[in-house]
Every structure is written in structure tokens, then in C-alpha cells.
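A single protein chain has been omitted from the complex, and every remaining protein chain is retained in its original position.
Take a look at chain A:
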Amino acid sequence: MASSFSRVLSSKRNLGILSVVGGSVTAGFLLHREHLSAGPSVRRLYPASAEYPDLRKHNNCMASNLTPTIYSKLCAKVTPNGYTLDMAIQTGVDNPGHPFIKTVGMVAGDEESYEVFADLLDPIIKERHNGYDPTTMKHPTDLDASKIHSGQFDAKYVLSSRVRTGRSIRGLSLPPACTRAERREVERVVVDALAGLKDDLNGKYYSLTQMTDEEQQQLIDDHFLFDKPVSPLLTCAGMARDWPDARGIWHNNEKTFLIWINEEDHTRVISMEKGGNMKRVFERFCKGLKEVERLIQEKGWEFMWNERLGYILTCPSNLGTGLRAGVHVKLPRLSKDPRFNKILDNLRLQKRGTGGVDTAAVGGTFDISNLDRLGQSEVQLVQTVVDGVNYLIECEKKLEKGQDIKVPPPLKQFK
């Protein structure tokens, strides 16, 4: 389908030039994204001190880092797409947080948000990613699955294996800020690319606006269907606007590779299967991701990425790899051991209930995945999960035999 939509051409600095082709109302104008100050001015009737949010009851990363000084420095800045600081922090202002769970409290509306609001985002990133300093450190990307060793778990314990990440299409605003046209363009670009996947990756797209009742039921039964976000963390950031326009689910015929379009990110990519073959799950993950990237590049598009922050996603917590590799694993004895949490911590793993984040474990079966996202590569993080889960299974087996277990020494933060 011919599109009068604008295209991003990559330049050396990975900032594109936006050009208008056609356009009915304005007679075409050129925007140079390098000039980040070229955005329109923000309406300001009150001084920054009168606009500064009341964060006294708040416990999130944004509230911990947004001083009045930083607010007054950034509040009049705008990204080239017109995204402002107030928009970026709205979710954190509206959701004061939980005394035990520290949410991020801020989102990016576009790739440039991470530059324009760096004075706030850099300390947030450092806090959230356990000391990763975006001003001095580089993030490694490695999608070579052949490097994984011992990646097949004992299927008596591991029920399923899964790896997920997200990818954003450079040149288009992110879900908090995108217009309907941009969101539809993301859908078009990605669906177009996915149609080129072959063999075990061959699949089909189901648009949320057009799926039949049967298709919907099948997707629910497969546990693939995602629904309009209800979490106020997401809705307050504007990610649910225009639902379900331009949202959809793609999956391969074998139901082992799944892509969500325009939910919390442009795309969420998931590779999964029953059983303990994490290596194969990760192989398919890497192959699929590389194929999709090749297919969009053929048409002149690319993913948002830079060497400071890795892959750029909506939520700062998902920067770097955006990767969560996990298993559903039976650990009935180990999970009752008082050392369980310490063991997980030292292995840099995190536990969740099998319903996902914010759920409780059922019957001693846990979702165990990597804690980290940024500062280590995909291969490193998956290997961490592989080594860690193997260790947990060894502990479980020892406890079964009445033997004692050891708390492993803590893994190094950044390799």
C-alpha cells in the first residue's frame, strides 16, 4: 500500500531527517530532528515553582529524582514531536506508588525523550538498573544463541520456558505520545515485515479491531490475547488511547513465536514452548528478531537503538535488552527454605507467581527470570537464567534427598 507517510533515513548520528511527502493541509515542511530545540514552545502561564508536582506522598523513581531545580530546568523543553516533561511524568504524579514496590513513574514519548530529559532520566536509569551509568557506560548487544551452554533443563521441574523483549520502530513516536496515524504506521510496517517470515516462523496477524469471535476465543485459549490495559500506571501515561485501533497479535503456526503490536511498546516479541529447552527458545527468539529486523530494513526502517541505552522502549525499566527470560519451575521445598530469597538475589534472579507480575505462586510453582535488563547482553542474561535455574533445581534435588544446600556467592553486577 502506497503511503504518503514520512520516512526516516538513518544518518551517522542515528537521528533521521523527517520529510513530508504529500500532506493535504500543510504544503510540506522539513523538520530537522538534530535540532532538538526546534520544537514549538510550551504554554507557560505560571513559574515552574507553581507547577511543580506535590510528590511528598510518592515513592517511585521519578519522585526520588525530580528536584524542583531539575523540574524548572526541563519543564519548558519539548522533543521534536512535541512531548513535554509534564507528559512524561504524568503517570508518576498520578500513581504515588507502593511502599514495597518502587515503580519507575515516568515514560518516554519518543526516542528523543531520553536525550531531551536526560537530566532526569539518567539518574532514574541509574537507580532502576542498579548503578548502570548511561553517561559513562556502554550497553552490549549479543543475539548469538549458539553461545548458550547447558540450556536444557530437567523437564521434571521446568514446565515451560519463555523469552520476551520489545522493539520500537525508529522515527515513530512511542505509545504514550503517538498519534493514530503513527500507531497505524507501526502496525503496517511490522505486519508487512512479519508476512515475510518463513518455515517455522510462518504465521498470521490478528488485528484487535477485526478478529472474529472464533479467533478471539482461540487466542484466549492459547493465552495469547492481550486486552486493553487496566493498570493506572499505563492508562495515566496515555497508552490506551484510541483502543483497539491498530493493535493486534501475530503468531507463527506452531504457536511458539508471538508478537504483540502497539500494546505498551510498538512491539513485544515472545518466544516460548512447554518444557525446559531454553536454548531452543532463545535460538528461535534470536532468529526471529534478526529476521524481522532484516525485513524492516529492506523497506528503509530500523529499530530504535543506541550504544548508551541499547534498545529504546517506552518504560525506562525495559531499556538495554528489554529482555526477560524465564521458566515456570516446581520448587516446593526450596521455596519454603528461609534462604530462598537470598539465593535468588545472589543469582540475580527474580520470582513471580505463574500469572505474571503481581501474582502469587501456586503449588510451589514459580516464574523465575532475570532481574537485570541493561548493562549485560542478551546472551549474558539468558546464560545467567540458565545457570541460576540449574542451580535452583540442584538445590531442590538436594532437599529431596535430605541434603543441605549452599547459598551461592553473589554474581557480579556488570560483566
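Just so we're on the same page, contacts are C-beta pairs under 8 Å (C-beta built on N, C-alpha and C of every residue); 3 or more make two chains touch, one makes a residue touch a chain; residues count from 1.
Simple rule for what comes next: contacts and distances are computed from a predicted model.
**Student:** Would you kindly match the missing chain to its UniProt protein name, picking from "Pyruvate dehydrogenase E1 component subunit alpha", "creatine kinase", "1-aminocyclopropane-1-carboxylate synthase" or "COQ5 protein"?
**Tutor:** "creatine kinase"
**Student:** For a quick check of understanding: of A:101, A:181 or A:362, which residue touches the chain that isn't displayed?
**Tutor:** Looking across A:101, A:181 or A:362, the contact with the absent chain belongs to A:181.
**Student:** From the listed residues A:87, A:106 or A:120, report the one that touches the chain absent from this view.
**Tutor:** Only one of A:87, A:106 or A:120 touches the chain omitted from view, namely A:87.
**Student:** Out of A:133, A:192, A:245 or A:293, point to the residue that touches the absent chain in the complete complex.
**Tutor:** A:245
**Student:** Spell out, residue by residue, where the missing chain touches chain A.
**Tutor:** So the residues of chain A touching the unseen chain are 4-6, 18, 20, 22-26, 29, 31, 39-40, 43, 45-47, 50-54, 57, 78, 80-83, 86-87, 90, 93-94, 109, 173, 176-182, 184-185, 209, 235-238, 240-243, 245.
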